[in-house]
Structures are given as structure tokens and as C-alpha cells.
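So that we are looking at the same thing, I have put the structure below in C-alpha cells.
Yeah, one chain of the complex is gone here, protein chain that is, but the others are all in their spots.
Then we have chain A:
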Amino acid sequence: MQATVTAQHSAVSAEDDRALAAVFSAYTVSATCWLLFATAVGLLLAFKFGAPDFWAAKYLTFGRLRPIHTNDTFYGWASIGLVGLAYYVAARSSGTKLYSIKLAWIGLALFNLAAVAGTIALELGYNWGDLEYREWPWPIRLVFLAALLVTGWNLIGTVARRTTEDIYLSNWYTVCGVLWTCVIAIVATLPWYQHGLGQVAISGFYMHNAVGMWFTPLALGVFYYAIPKILSRPIYSYALGVFAFWTNLLFYPLLGGHHFLFSPLPWWLQTTAIVFSVAMLVPVWGGSANYLLTMRGRYRDMTHSYPLMFIFVAVIGYLFGSTQGTVEAFRSMQAIWHLTNFTVGHSHLTMYGFVTFAVWGGIYALLPLATHKSPGRLGIALHFWMALVGSFIYVIALSIGGTIQGLDWLHQRPFIQSVTDMAPYWVWRGAGGLLMFLSHIVFAWNVWRMTSGQTGNAGSPILARTEGAAA
């Protein structure tokens, strides 16, 4: 039925495939530029902990650069990279062409306009009231919202023209991720209830949902397409994927309050946030088990499939990062870790170990299929190992250091004692960050080879088919 209805819209030509590849490439290149910029700023910030007077001129102060690092990582790198992947997955899994190539380009322009304008505003000192991850002045956030609306319209239009009977699971995650984020962005922008404790509640709602209802569903949606493609094997349990989708929607929006435990927010709101932080183990463990069981018996393939290794690390990052988030939500744990560098380690375990590795895995798995160009074997290996080792050093250093920092505060030692105790861990943070940044330069080189440059010698991301493939 669906196939009949959409047949006249969905005839796909080589021209359509080239246009889709151009869109996917442009989003990837744009995201990569933001990754390089945002993490260069992050690296500078990391070393400012050890040498706070270094480059301390007005435009290079920590207060201006920190939100530039976080916002450009969120809205430049991860958002644009994931939307490019979502477009490719939507068109391919629906067996159709992209609803509108023009809308995709308009969306890309809007995402970049928002990120450039936001960066300039923050650099000039126009910070919208220290509200984490929404420091851009509100008119700029409306530009980002417009980019989301354009993206949502285009993805829905593409899925509506599908030639398949079902909407494939990946598209549930990616389309709804965009729609949920539109709602979240509107709630976070409207001013009427954002004063006093209302502002605190909305801040908790936005800062966590920007991760859990935007980056998470898009990355998980990419997994549900890329893992079966790489392994030529279906996902272990489709029903479990659908169940994880609905439980993520049920539990995630209610847990942002765990960022404000012991605050004047109502105690019941904090308790509810803690309970649903535990409930989030359902979609996290269920989803992770689904991916890992899909890979069962094929782990040796990782030795000659870096796209699979990137995705495997991302799945482990999702599993451990999210489980760590649940543990952090308990009042007894927050009493130690709240406001310490442990939280920074956690956010990097999730946004880097999970989301960023997922974007890389998706790009390495799918971009060569779109452009018919590959990265070099050495380049992809260098990228993987430098990013993995760098992020390990970073997260472990801040986790240990942040715990010591929190215990210092808990035992009411002089504040300067906690600064002194953290000093060596900040050095390790910078060392890990340097490796991570170097890996991004290599990634940029790999992206160049997969899009415009000379193709490399890495093999096809699709592995040979084994048992359990399409019946």
C-alpha cells in the first residue's frame, strides 16, 4: 500500500544519489570544521587550569571561551554531524530520495549561521545569563530552532515517501529526536516562567534534555542502521529497540532535576528525578544489550573494521556513561561529586566517548558508501587510537581528581587545598586533550579523502555476510 502510494514520488536516479552524497559530505565537512575549532578552544581552556595567566586578554578569558567550547561542540560539531547522518539514513532506509535537497542546504546554512553568530556574541561578551548550554542570546537560539524545524520537515517528508511498509527503527529515533528538541528549545526560550526557581527547573530540564533527547536518539538511530549494515546482519531485537525508544521518551524528560539536588527546588521533584535516573537504566541497558548482542560472535571482525570499532566504543561509552549518570544522581554521590571536575569527566565520557565516537563510526561506515571514497588505513587507525587513549587519560584523570576535590570540600579543608590536589590531574587532562585534538586533525584529513581528496586504501566498511543475515 505504502509502496504504491509513494512509488511516483520515490523513483531514485543517480542524480538523486549524487545530491544526497553532496548533502551528507557538506554536513560532515562543516561539522568537522566546528570540531577542530571547538576542541582547539577546549585545549586552550584545559591548559588555562595550570597556567591561568596564559593568554588572559579580554577576549581569551575562561568565562568567554568555555561557553564557546561547549556550544560549538554541541551545536556546531555534534548537531550538524548527526543531522547529516540522519538525512542519509532516512533516504536509504526508506528506499527513496531526500524530500528536499534545497531544504537540507538551507538547514545547513541556518545551523552554521547560528553557530557563527553565537560564537561571535559570546566572544564579545554577550552571554545570555550563564544558563548552561543556552548561553547564546535568544535571537540566535531562534535561528537554531529554525534549522531544527527545517530538518524535521525534511526528514518527515522523506520518511513519508518511503517505499517500505514500515518506518525503519532508525527513523523513529532521528525524526523524533529532532521534534523533541524543537519542543525543548521552545520551552527553554520562552521567558514567562524563567525566573527564580522556575529558571533553575528549566535549566535542569534543558541542559540534560539537550543531550538525552537530541544527541542520544540521533546517535542511537544511526547505530540501528549502521551496525546491521556493517555486519550484514539484522538488529538482535527490533521490539527491544522500540521499547528502548518509548522508555527513553518516558523517563528522560523528568530527570534533569538531579543536577540541582540539595537546592531549594521541591524535594519531590528532586526525588522523582533520582527515581527516573534509575529508570533510565532500562533503555540504556536494553539498548546497549541490543547492539552488543547484534555484534555477538563477530568481535574478531573489529580487528579489520575500524568503523565497527568506533561504534563499539560508542556503545560502551553509552552504557558506562549513562550508568555512571545514574550513580551520580544519588544524593549520597552528589554530596561528593557535585560541582567538581568529576562532572566534567562524566560529560566527556558521554559527549565524547558515546556521541562523538558514534558520529565518527557513522561517518566511517556510511560516508564511503555515499561518495565511493575511502580514508587511508593508517589515517583511520591513528584517529581511533589517539582519540581512544586521549579520552581515557582525560576521563580517568578528572574522575580521580574530581573525587579527591569533592572529598576535600566534604572534609571542609581549605579551598586552596583542593586546587593544589587537582593540579597534577589538570596536567593529565591537558595531555589527554592534546591527543584528542591531534586525532581530530587526522579525522579532518580522513574526511578530506572521503569527500574531495584522493581516495585511501581502507577497505569497504561492509563486512562479509555470515549466518543470521537476511533470510
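Rule of thumb we're sticking to: a residue touches a chain if its C-beta (ideal position, glycine included) is under 8 Å from a C-beta of that chain, and two chains touch if they have at least 3 such contacts; residues count from 1.
Throughout what follows, contacts and distances are computed from a predicted model.
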| item | value |
| --- | --- |
| "Nif11 domain-containing protein", "Cbb3-type cytochrome c oxidase subunit 3", "Sugar ABC transporter permease" or "Large ribosomal subunit protein bL32" - which is the UniProt name of the missing chain | "Cbb3-type cytochrome c oxidase subunit 3" |
| Contact partner of the left-out chain, one of A:W105, A:Y126 or A:W285 | A:W285 |
| Which residue of A:V183, A:L293, A:L378 or A:A423 touches the chain not shown here | A:L293 |
| Omitted-chain contact residue, chosen from A:F24, A:F74, A:Y87 or A:F276 | A:F276 |
| Residue touching the undisplayed chain, where the options are A:W138, A:W267 or A:F415 | A:W267 |
| Touching residues (missing chain, whole complex) on chain A | 12, 17, 92-93, 95, 163-166, 168-169, 225, 228-229, 232-240, 243-244, 247, 250, 262, 264-268, 271-272, 275-276, 278-279, 281-282, 285-286, 289-290, 293, 331, 469-471 |
